[in-house]
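The following block contains the structure, expressed as structure tokens.
Note that this complex is displayed minus one protein chain, with the remaining chains in position.
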Amino acid sequence: MTRVSMQVDGVTYTDEVEPRTLLVHHLREALGKVGTVVGCDTSNCGACTVHLDGQAVKSCTVLAVQADGAEVTTIEGIAAPDGTLHPVQKAFHEMHGLQCGYCTPGMIMASIDLLKENPDPSDTEVREGIEGNLCRCTGYQNIVRAVQQAAGELSGSAATPETTGAQA
Amino acid sequence: MQLENSFTVPVPVDEAWRVLLDIERIAPCMPGAALDSVEGDSFTGRVKVKLGPINLTYQGKASFIEKDEAAHKAVIDGRGKDQRGNGTAAALITAQLKDEGSSTRVDVLTDLNITGRPAQFGRGVMTDVGNKLLGQFADKLAAQLGEGDAQGDAARAEAARVDAPGSVTATATATGVVEEVAASVEQTPGDNAVAEKVRQAGTATREAAAAATDRSTGEHTAAADPPTTPITAAGSTDTAPATAVAAGGDTAPATTGAAPSGPPSGPTAPPTRPATGAPPRSTPSAAPRPPAAEPEPIDLLEVAGGAAAARFAAPAAGVAAVLLLVVLVVRRRRRR
Amino acid sequence: MTVTEDAATTQVQGPDKEVGKARKRKEDARLITGRTTWTDNMVLPGMLHLSVVRSPVAHARITAIDVSAAKESPGVVTVLTGRDLADEQGSIPCAWPVTPDMKNPGHPSIAVDRVNHVGEAVAVIVARSRTAAADAVELVDVDYDLLPPVLDMEEAVRDGADLVHDDLGTNTSYHFVFDAGEAGTGGDTEQAFADADVVVSRRFVNQRLIPAFMEPRSVVVQPQGDNYTMWSATQIPHILRVMLAMVTGIPEHKLRVIAPDVGGGFGGKLQVNPEEILALLVARRLGKPVKWTETRSESLMTAHHGRDQVQFIDVAADREGNVKGLRVRLLADMGAYLRLITPGVPALGAFMFPGIYKFPAYRFECDGVFTNKVPTDAYRGAGRPEATFAVERIMDELAVELGMDPLELRRKNWIQSQEFPFTTVAGLEYDSGDYDAATQQALDLLGYPELREEQRRRRESNDPVQLGIGFSTFTEMCGLAPSRVLGSLSYGAGGWESASIRMLPTGKVEVVTGSTPHGQGHETAWSQLVADQLGVPFEDVEVLHGDTAVAPKGMDTYGSRSLVVGGTAVLKAADKVIAKARKVAAHLLEASEDDLEFTGGKFSVRGTPGSGLGIQEIALAVFAAHDYPEDVEPSIDADATFDPVNFSFPHGTHVCAMEVDTDTGFVKIRKYACVDDVGTIVNPLIVEGQVHGGLAQGIAQALYEEAVYDADGNLTTGTFVDYLVPSAADLPHFDTGNTVHVAPGNPIGAKGVGEAGCIASTPAVVNAALDAVRHLGVSDIRMPLTPERVWRAIHQGGDGGDRATAGSNAYGGAQTETTAGVSTPQSALGGDR
């Protein structure tokens, strides 16, 4: 067992983990962060996407021990402390960018990451930017619309912090 | 998956037949294999397969299910399970010897069946492994049979042993699939000095081939001439005869046989494949080889010897070489 | 999108109505914040974890299983084999014996002495943690005595073929025939073909697909005395509960099944899974809560697959292009066993092969064939995509044969709008629609003339990138289903749906639906329905579902049935609430019931404006129950069950423009436009989303997805690395629109939308690719249209052939087959066998 300490959605957790524990399992099973889900075993589906030190990664392909000392933000930590939704969350709701919602946490986390790097992506750029996230329900079109709508809102209100929750 | 290997060994058929039935000499021909026990016509053992990060150990048993002395035909049925529950591997190996006077032609037909996780990839990881595994098995079998029972015949033993790494294989299918598998002496199992020496020699072979220099432990020189000989991919039928030309003697030039070329089956002609010559020989001291106690994984790094030799052979061409023996194995697969 | 919004405004409902509004979904709040209760999120005190040891071989006798090492593994509580559970596991039920003599070998949840497909369960590990359970799987040692695997349907039905199930003596489960002549719904098919000027015959392969739902299956069982609660990622908690009771003998009233948040199933979760049975048996045996959650590779390998038909189809016509007859013969791969509706999927499709065309004669035959593969069952469309693909493909082939424009040929033969209701040659009564209108609108959306012009230019200049345009003018039958019809088809249950409305004292409304959603937005759409019907605010409605203790009756969600059947049940319940409230209102308003009118949620006495009583006030009044009529109960709650009298028939026109790179075979959708008529649109946002998602899956069948087995029966598309679910970058923008022809069969006027995009799109895409390269001599390309197949079809003829490892494990040993259909009438009846 190895001791690891990480800040997840603004709270620091210290635990003993087996080195083989995947970050996503640590989040779900030790920390109760069940908003982040697992959809595959080959790093294809992206459902488990979280931010590790501000960058989107697939938490099924990161060991918990590798996140030792890191800051992790999950879908549960992106809304403001008062519950105000992150613009990307809001846009997914408004544009009907989800149906069953299973891929949604990963989709949203990937989209936030994309918009940080490309604040005004074209349709194609959004599609390529979320190519690592599979959705079986939506056909993606409304997800693309949502990301573009969020881009508009984010560029209009640059003050919205990306990881408000994490800074609580 | 069916694999065919054919080769010719420079011993009479009766002698080759006796060796073929000697489990303790045949079993270790499987790369990465180790015998655990032998009981009559059955034996148990392990085969380790290592491919990049992938690591599998098949444990199981094999037995002669047919030994037809008159026809010189033997059938070995081997099956094993991966130790991590990753499925099974089974091989039905049919070896047919044909009398060709002082030499013997050997046709090995292998029906390989791999199940479980390694089979569940479209990129056919295990099929690649199976090809290489069986290719190396055939090469080593050729070496063993080539030794005959005269274990004291050092020269011939050496010749046979060294031959394996140098064998050049070309595979052709109707669809123009061509795969090249070359074996290396580095895979020689065993922890004894001989094996070690052979391995060193193999490593050296690579270096030598690359640099066309002579800076290794064994007496060896770089390959020459053969790399330029093309082997055309075999035609679209099963008629392509496996050709093996054994050249005896220390001074024989590398000889390659070419399978008859058939018309290309697709719009693109199958590529012409340069054959590489045998790598330099090494002459470790002769000693009987006991069955390996611990299996050496078939690390495909080992194949590097052959592959690297193949690639670096071109610049080495022109440098005079002494070749003991070239066994050319033309391997082709059939559709089931 | 604009189109959809336009369509929304053409709704028959007025602007103040909820129905027709693009309401944002109520469900989203928890889904976008990660506050969800997926089954795998469940943790119970003392919960044990299951893992399943699975067969690596396709067909074998189990000669020995050694579980001793696994039992010794740290954290393992016990290990159970098929022998241990043989006496209590029963058989996975098959609810649809399509013929009286259908052969059903029975389907153990865990193999006892024989395995029939790769992935079949052979042992169950019970451990204290998920990790311990996973570790012990490696330690179970099973000896198999191999049997020859049966993998190819056409070989499996030959005399002397190896058998999947020895004791059945055949690989054919059933032979199902529908003959319109015999049924009295059409003429003599053989005569029609004999008299025809033109006969076109084809053999199409509708490949095996995997539903590949994103949320892996998961089940948690909690035993409490002799009661059991099961949480499962299922589409069908109600059906599951009945079936669990029948299979395990646990009385139904001692079972509670909960489908919490469930990820989209697409038919893949319309099943009684072996693992659900196993979890229940283990929980009962140990008296402890247990959980099983599959991995993705387990899911692809063992959750049921879909499609997998070899279709022989013949069409007869005269020279003018009037169709005269249709003949279909299917080989439908059942896989190794019959699951819930395995045999029924092709039978459901039987009635849809005639599509929207007025065939005077029709004969359908289908053999259900066993193979050593995972069973097939429902996948989005279930039978109808297969039928639509075949008929829409062969209409294009007939057009080529006749030298006609494919749209012209369709127009000539399709049902005209004034002919509805129209009884087809398959005996179905199509309800409403206008195929011309939908087609015209779709062409406008696509920019048809410009693309045709570009196609011409590219052909003339011999551009390496060719352009093609493909059509699919489809219909489907939805709203499953009239119970009597299901009965006549030998289906084991009815097709009704149940709803309850509970009026809470504060005026809030609880709607209980038996149609269990898993991403379709029932909570939102049902709220819209009820808000209109009861005249209460949208926000005041809560929709409850997915728990047999909360919603005790139901038939769940599949077959585009929810709104049509379940929504109607909700409306019927609302009507009953109003009727009950009317009595109370009359009492309280001291008026005659006949003088009351109910609008905007309020009862008022006709002719006396201003007076009145809101239904929410009445809810409080009956809660207090201080003053209510003598002859009624103090409640205005109501239940309703709705059994439809007919199916509904959404239709539409899908048009795909496809670029084909003739150098590489790479295909790329240039533009996709579709206009669907799904009847009344309750929520245009949801309708559009359903169409988009269906399109993605239908296009994926055409271009990307295929479950491939090798010659030993290994699934070589065993992970998402090889089973290609398209990403956003692989799919085009869709231009969607609607026409609205209200369905007469239900008060909402809805027809169903869940499967439309999936059913319609596949042939449009394939037809488009063929249209691009038809002039190069290509008349068929096998799905999915991999670049290699397209390239081979162009440069080597045929349909592009099998993929390299399909049906072979010789890496590179496969040969290209050229199996394009040929115009011989015999081929349809399998004359080559």
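By written order: A, B and C. Residues from 1 in each chain.
The rule we apply is simple: a residue touches a chain if its C-beta (ideal position, glycine included) is under 8 Å from a C-beta of that chain, and two chains touch if they have at least 3 such contacts.
In this text, contacts and distances are computed from a predicted model.
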Hidden chain of the complex, named as in its UniProt record, picked from "Carbon-monoxide dehydrogenase medium subunit", "Heme exporter protein B", "Cation:proton antiporter" or "Formate hydrogenlyase": "Carbon-monoxide dehydrogenase medium subunit"
Chains in view that touch the one left out, judged over the entire complex: A, B, C
Touching the absent chain when the full complex is considered, from C:Asn41, C:Thr295 or C:Ser417: C:Thr295
Residue among C:Thr439, C:Thr716, C:Thr736 or C:Asn767 touching the omitted chain: C:Thr716
Contact with the hidden chain (one of C:Thr33, C:Ser727, C:Ser761 or C:Ser779): C:Ser727
Among B:Arg18, B:Lys61 or B:Arg84, the residue in touch with the chain that has been omitted: B:Arg84
Residue ranges of chain A at the interface with the undisplayed chain: 2, 18-22, 25, 41-44, 46, 49, 52, 55-58, 60-63, 65-66, 110, 113-114, 128-133
Residue ranges of chain C at the interface with the undisplayed chain: 130-131, 134-135, 138, 295, 297, 663-664, 666, 704, 708, 716-717, 719, 721-722, 724, 726-727, 729-730, 786-788, 791-792, 803-806, 811-814, 816
Interface residues of chain B (partner: the chain not displayed): 51-56, 84-86, 117-118, 122-124, 128, 175-180, 210, 265-268, 270-274, 299-301, 303-304, 307-308, 312
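Following the convention adopted for this analysis, only the chains that are shown with their structure count from here on.
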Intercentroid distance (Cα basis), chain C paired with chain A, Å: 30
Centre-of-Cα separation between chain C and chain B, whole angstrom: 52
Chain C residues counted as touching two or more neighbouring chains: 297, 719, 721
Residue ranges of chain A in contact with chain C within the complex: 18, 20, 25, 28-29, 33-42, 44-45, 47, 74-76, 79, 85, 89, 92-94, 96, 98-105, 108, 123-124, 126-128, 130-145
Residues of chain C defined as touching chain B within the complex: 53, 56-57, 118, 137-141, 144, 146, 297, 301, 708, 710-712, 714-719, 721-722, 795-796, 805, 808-816
Complex contact set, residues of chain B against chain C: 1-2, 81, 83-88, 90, 113-117, 119-124, 127-128, 130-131, 173-175, 177, 179, 266-267, 333-336
